[in-house]
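The complex appears here without one of its protein chains, the remainder shown in place.
What follows is chain A.
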Amino acid sequence: MQKTFTIIDEDGIHARPATALVNIATKYKTTECFAEAGGKKVTLKSILGVLSLGLEKGDTLSLITEGDDESEALSALQEVMIKEGLGEMHD
């Protein structure tokens, strides 16, 4: 499953929201979670991976989940994106 966002935070993705995303992703042991931006795909279970995307305001970010709890994981991640004011969902 996949959802795509546009980064709206002035500062891109900071360590704090990145931490929140990684903490959520890590909870789902039997589900793979990825972040994809600018042609680069990294695991969401790594903060260094997420930060390495170098996301800035206006960039497009896709969150991808695969596995037993993929739909639950994706909505939990989506909640963080919206709650932290990080991104806007694409239709």
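The definition used in the following text is that contacts are C-beta pairs under 8 Å (C-beta built on N, C-alpha and C of every residue); 3 or more make two chains touch, one makes a residue touch a chain; residues count from 1.
One rule holds in what follows: contacts and distances are computed from a predicted model.
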The complex's invisible chain, by UniProt name, from "Ferric reductase like transmembrane component", "ABC transporter permease", "Phosphoenolpyruvate-protein phosphotransferase" or "Alkaline shock response membrane anchor protein AmaP": "Phosphoenolpyruvate-protein phosphotransferase"
Chain A residues touching the omitted chain (full complex): 11-12, 14-16, 18-19, 22-23, 42-43, 45-49, 51-52, 54, 56
